[in-house]
Structures are given as C-alpha cells and as structure tokens.
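Written out below as structure tokens is the structure these notes cover.
Note that one protein chain is taken out, while the other chains of the complex remain in position.
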Amino acid sequence: MIKNLDRTEIGLLIALPILIIIAFILPKWLVNYVHVSMGTGLVALGVMIQMRAGLVSFGQGLYFCVGGYAAGMMAKFYGITDFFVLLAVGILAALVLSALLGFLLRRYREIFFAMLSLALSMILFGMLSSVEELGSTDGFNLPTASYLGWSPTGETAQLTLYTLTCIIAIGCAIALNRFLKSPIGYINEAIRENELRVEYLGTSAHKAVHITYVLAAVVSAIGGVLWALPLGHVDPEMTNWTTSGQFVFVSILSGTGNIIAPMIGTFLLEIVRVYAVEISPNTWQMILGTVMLLTIIFLPKGLWSLITRKKKATRDDGASAPIAGE
Amino acid sequence: MNNSVRKKAPFGAALDNTTSLFAAAAIGLMTTFAAPSEAQAQDSSVKVGFVTFLSGSAAGPFGVPARNAAELMIEAINAGAVPGPYNTAGIGGSMIDPIFVDENSKQKNADYLKLVEKDGVEMIIGYVSSGSCKAIAPEAEKAERLTILFDCGTPQIFEEIVTDPKYTFRTGGHATMDSVAAARYLVATGAPAGTIAGINQNYAFGQDNWRDFSGTMAQLSSDTEIATEQFPKIHSGQYGSEISALLTSTPDVVHSSFWGGDLEAFIIQGSARGIFERSKVILSAGETAMHRLGAQMPDGTIIGARGPHGDLAPDSELNSWFRKAYFDRFGTLPTYPSYKMAQALLGVKAAADKAGSSDQDAIIGALTGLEWEGPSGTVSMALANGHQAIQGTAYGTYKYDKDTSSATLVDIIHFPAECVNPPAGANSIDWINGGFEGAKCD
Partner (left out) sequence: MLTAVAIAVDGLGFAAWLFLSSVGLTLIYGVMRILNMAHGGFYALGAYSSAWAIGLYTATGSTVAFTFLLIPLAALIAGVIAGLVVERGILRFMYGRDEVLMVLVTYAIFLILEDATKLIWGTDSYVAWQPAFYFGTVEVFGIPYTVYKFLIIGTAIAVGLALFYALNRTRIGKLLLVVIEDREISGALGINVTLFFTATFVLGAVLGALGGAITAPEISVSPGIGAEIIVLSFAVIVIGGMGSIGGAMLGALIVGFARAASVHLYPPAELFSIYLVMAAVLAVKPYGLFALAESRKI
C-alpha cells in the first residue's frame, strides 16, 4: 500500500496528525482559521483541478453554497443533525446538479467557461436571496452536528468536528492527487496545451472536462458542508461572485503545482487579511492588494514555486509546476 | 521558542521535503502568532472590540458614522465628559480600550473568536448586518463572551436563533417597529392610502420591511390595494425603470426602506421625475439622507430614523451635548447609526456603573432588564428575558426651511414602545396579522 503512495501523498498523511495535534497546541482562534481554511481550501482545490485543464471557474461558489445549503436544509426541515448524513446530502446535491450542468459547461473554454459558471452561480444567488423560508440574504443557522447518535457539546464537539474535517480534507486532497495522476488528469493537462490534438488522438475532451467538473463540484460541496458546520450559518453570500472570485485568486496565488498549495494558500491569505485588518482596519484592502501584487511579481508561479524552487536546488526532478491555464 | 522549531530540521529531513516545509512553515508561523498577547490589560482598562463596516457600501452610511460615534463616546466616557448621570470617568471605573474590526469579511465568526481569544476583549459591541448577527449570536453564547448587537434589525435573533440568551444583548429595537410605525403615522395623518406601492432592496431587510408595512396597512385600512412591489437589487443605483413603474401604477403611497447611497440615488432620480409630487413617499430610513440632500429632499416626505434618533430624538441635555460634540468633531450631524452606537455604549456604562465593576458577569447582571437614558430617550431591556431593548419610535414630515437653509421635521408623532413592538414572546409577523394584540397606543 505504502509503495503506491507518491511523495505528496506521504506528505499529506504525515501532515494529518500534525494538523490534528495543532488543535491542542495552538491558540484556539488560530485553529479556527485553520478549520475554516480547510473548508474554503477544498473549494480552492476544486478550482485548481479545473485550472489544470485550463478552465477557470468564476462560479465555484455555486457548489460551495449547494453543499452548505443542502446540509442546512436537511437539518432545518427534517431535523437531521448527523454529520455523515449531512455530508452525504451535500455531496449528492452537488453530484446531481453538476452532472446535469456539466453537459452544458463542458462545451466552453477560457473566459466563456468562467462567465457561464459565474452566471449560473449568480442565478442561484438571486433565487436564494428571494426565498423567505430560507432567510433570504440573511441565510439561516445550522445545529451542532451529531455523530452516529453521539452528540457532543462544547469543546468536545469542536474538536470532533475539527478532527473529522482534517481527515476528510486530507482524504480529498489525496484522492484529487490520484486524480491528477490518472489518465484523465493527464488528458486535462493536454487539453490545456492543445485541445484539438487531444481530440485527434481519439480521446473525448468533453468527457474529461465533464468528469473534472463533477469532481470539482463534489469537493467544493464537501468544502461547503465542512465550512458551514463549524460556523453554524449559511447565507447566499457563499455563491456570490466575490466569494467565487476569492477561490480563483487563492488558487492562482498558491499555484497549481501541488495539491496542498491551495489549502496552505487559503490559510496564509486569511492570516494576511487578519493582520492587515489589525494593523489598519480602514485600509486593509490596500495591504491585501499590495501583498497579492508583490506575490505575482516575485512568484509568478504562485507561492508553491517557493518550495519547488528549493527542491530543484537539491535534486532536479524535472516536472516543474506549470503556470495556471497557460 | 522559534529556535526550537527550526531545530526540528533532522526530523523534517527524514520526511519528504514537501511535508517538512509545510510543517515547518505552518508551525513556525503559528508559534510566532502564538506568542501570548503581552498587553494583558492593566487593571484599570477594559478592552472592547468594535465591529462595524469600515469598507464596502455599508461603510459610508452606517459603519463609519457608528465608528465615529464610538470614538467620540469612548474619549468622552474615559474623560468623564458625558453629561447627566454619566459624568464619571470610565465604565465601572475602567477605561475603555477599543479595537476596531471591519465587519466586511467573509470569516466573521473566526474574526469574532480572534477578538475574544487573541485580543482578549472583555466584550464586543457591533454588527450592522442582520446576516452577521444571525451568525454571531450563537457564537457569542458558545464563546461565553458579552456581545452587544447595536444595530441589526431582524426580529429572529431572540425569537428563533438564541431563545435563551445569556451573553448576547441587543440595545436597539428590531425592524418590525419601523414598518408598523410608518403605517400608523400614515393613518394618523389622514393621508389617502387607497393604493400603496413599495420599492425596497431585494434582500432580507428590504423584504421584511415591505412585508411588515403592507401587512400593517392591510390591518389598519382594509380596502388598501397594492399597486406595485418593486425589489431592485441592493446597491444597483439605477432606478429609472422602477421609478417609471411607480409612476405608471399611480399609487397614493410609496414605501421605501432604502438606505445609504441607494436612498440618495432614489431621492435624486425620483424627485427629478416628480414621483414625490404624485405620491406620498415614506422613507423609513430617510433621516440619514435629509441633511445631506437639504433642498433636494422634497417637502412632505415622511421620514423615519429607525427609532427616535437624530432629528426625531427628544430634547435633552444629553442629546444636545451629543449633537454638538459630534458636529464639532466630524462636521456633520450624527445620524441614527451614531445614535445607536452611543446608546449601546451608554447602556454598557450604565450597567457597569450600577454594578461598580467592568467584569463581564457584573455587566451582564446589571444590563439584563436595565433601563437607561440615551441621547434618543429611554431604552429598556424588556424583551427576551431582559436582553432585547424596546424603545418607542417616531416619524415626521420633511420640511426644508429656506430662510435658515436647514432640513427640519414637522408633525412629529411619537409612538410608545408597546404600540409598535410585539409583546414579549409574540412572533412579529403573527402579531401584525393577528391585529396587534396587546398593543398600547395612547
């Protein structure tokens, strides 16, 4: 089994206990940012795997929101609080929706894919914003989750949720890493380079894009559930274009080189924002913008290139991180 | 502490480079942040977190006036310069040490916990948006930190979300009274109201306001018909089509809960096209715009301030002091978000002074069910086991005084709290549709 794991996966498996231990060592407020960053990081991951195929989704918030809302509605209308059921419902909702929408979206590339995905997410935003039963733009609250009949409270509940989030996030990352290394993963890279050639070689680019789209949707929905549960609240802002935009920016900033990059990137950007707000509550956007600009200027291949560059110095392992969508 | 982390290199080298870097980066980063905040408050100061919009479209009309009022009040309270019963320095003897945070954030809850745990604030005063309040109220109960919601309007906070509050308070009335009082004012002034129309922003606050207003109108005058219901997107700024729709449907009354830039844009575009002459227009949050627009606001418009704030506030020493101090410092008169912030801070001061301490538990004990005087009159924590304030409200009719070039309100009618608020335990919508059971309107 271990033999089949590549370095990234071993790394992820080692990171898992570290992540969990962090919860006991670090101050709670910081663990909180780690926790929510895993939820949103998963969505950034969904954006990133599509970027590998040259597709930039400016509407990934759609599935982030579908996941959160599906879980939330299950709890709100049917009183179900079981973590695993809620997660499954979130996944199922995203799976069905993305499988359907995939037939439409798989025909689009470049900016048109971006704008169509944005339009779809904004249609959901518009609809949720007018449904009074779901709290309109204020959204609604979720209960504390239970686990197969066990309903912890307080600190225990938080730790349980955090641990499960870690496990699922790392699990998703490993699964997606597998996906990128699978035939479809490589077809995606070929699609980004030259789609016509892929078709000439006898492979269906549409099919590969469709599968990638569904996968990204499912991961984003998982992210949505894992983000909504610790927060205990969902609102349509989750599918607003500004939210989707942030996922794209995080993915570009982090680089598409490695599966972990968007997760770390999400967390780092969050921390930069928190400190920018602390230093200058009135002009923090300026600091954030400057940091983003400097990152792009000095690390055009994203934050991850810091690590790959270092790696290259020690051993030349060839495949460097490709630039997003080139 | 950092060195010990760096020395973990052999441990890292044994692993994959990726992991070690990830782990080292993460741990290194975190240990830096983990350094305990040294500024453990000296005994004589109490840290208070203030969360309002400092960026985005809600900053100008709400967030910044509230922050300004907070700065003004904190300085005055620390100096003991507030008149009336508030002329002692500090709250319960401690000086307020503020930390301001932008509410315009996607991670409101994490930001909240950061204030509580990293910055070690004793209490948090803030939150303009109802969405924020819905998310924060349960968090406050979980974090067990005193949290005072000073502005947000949704009645759901204590009706549905936190039904047994311990740490959450709201020092402002909820939004139901804005709409109920607007309808009552209309009826009391005898304006024709055969057909009504609404133009409200398409989000929860706008939808709720229209639902409550049209519901109240249906109760108060049964033959009222709805001409058109417009729900433009929030912050769209372009209301040409909506104004045409309002003009062509010729309603007697136009109701709007617009605020901020949208409100001002609607007044400019609507007044240019004569909507204010053809219909009676009610602006339930119009007070924020009236001094800015002056002569541009048409006479006869019915104006509210979401409570008895601003120009609707009663004459008192406290109010005149507040208006003057605010004007001297910021060059404009305070609008209702400023009043609500001042009201929240004075409530805290009143509670802390009463308890003689700025400890969280002492303040909570004293604030529960408290009655105090703010610049807008008496506030009492009457609902939700003493955690939700009720307050009367007032509406007035706009009149621009050409001689003095000043915006004024005439025909002001005050509505007692019991007249426009549902009694304890009653749900707002049911209360309206059930004919205002138990309402006392003397």
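Order of writing sets the chain letters: A and B. Residues in each chain are counted from 1.
The definition used in the following text is that a contact is a pair of C-beta atoms (placed from the backbone, for glycine too) under 8 Å apart; a residue touches a chain by one contact, two chains touch by 3 or more.
The structure displayed is predicted, hence computed values, not measured ones.
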- Could you tell me which of the visible chains the hidden chain touches? A, B
- Query: Any idea which of B:Val64, B:Cys152, B:Ala384 or B:Leu409 touches the chain not displayed?
  - Reply: B:Val64
- Selected from B:Ala79, B:Ala272 or B:Val410 as touching the chain missing from the view: B:Ala272
- Kindly state which of the options B:Thr163, B:Ser244, B:Ser320 or B:Asn433 is in contact with the chain not pictured. B:Ser244
- Query: Can you name the residues of chain A that touch the chain not displayed here?
  - Reply: 51, 56, 104, 107-108, 110-112, 115-116, 118-120, 122-123, 125-127, 129-130, 194-197, 200, 241-242, 245, 248-249, 252-253, 282-286, 288-290, 292-293, 296-297, 300, 323-326
- Note on the structure: Note that chain B touches the absent chain at residues 55-61, 63-64, 202, 228-233, 235-238, 240-242, 244-245, 247-248, 260-265, 268-269, 272-274, 292-293, 296, 332
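Assume only the chains that are shown with their structure count from here on.
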- Can you give the whole-Å distance between the Cα centres of chain A and chain B? 34
- Message: Under the stated contact criterion, what part of chain A meets chain B in this complex?
- Response: 7-8, 10-12, 14-15, 18, 22, 25-30, 32-33, 35-36, 129-130, 132, 135-141, 154, 230-233, 235, 237, 243, 246, 258, 260, 264, 268, 270-271, 273-274, 277, 281-282, 284-285, 307, 310-311, 314
- chain A-facing residues of chain B, complex: 15-19, 21-23, 25-27, 29-30, 33-34, 54-55, 100-102, 105-107, 109-111, 113-114, 116-118, 129-131, 134-135, 138-139, 142, 154, 156, 161, 202-204, 207, 211, 231
